[in-house]
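Input: one structure, supplied below.
Here the complex is missing a single protein chain, while all its other protein chains stay put.
Coming up: subunit A.
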Amino acid sequence: MSQTILTATDIKKGFDGEEVLKGISLEVRRGEVLAIIGPSGSGKSTLLRCIAQLESVDSGLISVCNDVLVQNGPDGRAVYSSPEQCRKIGLRLGLVFQNFNLFPHYSVLKNITDAPVRVLQKSREEAVAAARELLKKMGLSEKEDAYPYQLSGGQQQRVSIARALAMNPEILFFDEPTSALDPELTGEILRVMRQLAAEHMTMVVVTHEMQFAHDVADHVIFMDGGTVLENGTPDEIFSHTRNERTRAFLSRFTE
């Protein structure tokens, strides 16, 4: 069994008194693909955003590669590690957004090379070579001088995946990466993600693509109302669920 690289235990998070995450726990092992499914508003994206440090948790423990990002203090409320530690952990995580969030004033190549150069202090030559390699993999070699507005949604999302990969993250998070795309472009992105899975990239994917979750994920979590209702293999969740709520949710996809 390979090592656990992400642990989240009993994560709680509220917005203005309303609890959005009501004690979520999960584990991800190296090379594994975890799919998080569930209805809109179930807290899936909030969970990802908490782990990616875009939101702060109210209580719970998160650790990455055995480094603690946040844990409960004596009063049971979350205490974050030092800013240096949080930053170090953040650099091990990549995040692909639903609406890409490419930098519009940078060319495709600059979008991918800027962070490695500015943040990781790589040489420009090294960063450019790595970016070209990634663009080739994404089938976008001829687009390196284009600007984001000149690209289709699917191309933009592939650039944003390349941008995340250029930082060599240990884990790559996807927050509904295909929800802003039409079915044809969705296929493009799912192909790229399948390829990454085949290369044993560790991924946590919040998605409404049930077929993808079924085929590619090693584990699936079904969330509803801020809790994990089920956690199992795709087969357990999709074919043999005993949970009424899961079955009701999934039936809408199989009809």
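Following the convention adopted for this analysis, contacts are C-beta pairs under 8 Å (C-beta built on N, C-alpha and C of every residue); 3 or more make two chains touch, one makes a residue touch a chain; residues count from 1.
Here is the rule we go by: contacts and distances are computed from a predicted model.
Among the names given as "Amino acid ABC transporter permease", "RNA polymerase sigma factor, sigma-70 family", "ATP synthase epsilon chain" or "AtuA-like ferredoxin-fold domain-containing protein", UniProt records the absent chain under the name "Amino acid ABC transporter permease". Remark: the omitted chain is touched by one listed residue; of A:E19, A:D114, A:E133 or A:E170 this is A:D114. Only one of A:S2, A:N101, A:S123 or A:S141 touches the absent chain when the whole complex is considered: A:N101. Within the complete assembly, A:R87 is the residue of A:R87, A:K136 or A:H200 that touches the hidden chain. In the full complex, subunit A touches the omitted chain through residues 52-54, 87, 90-91, 93-95, 97, 99, 101-105, 114-115, 118-120, 147-149, 160, 163-164, 167.
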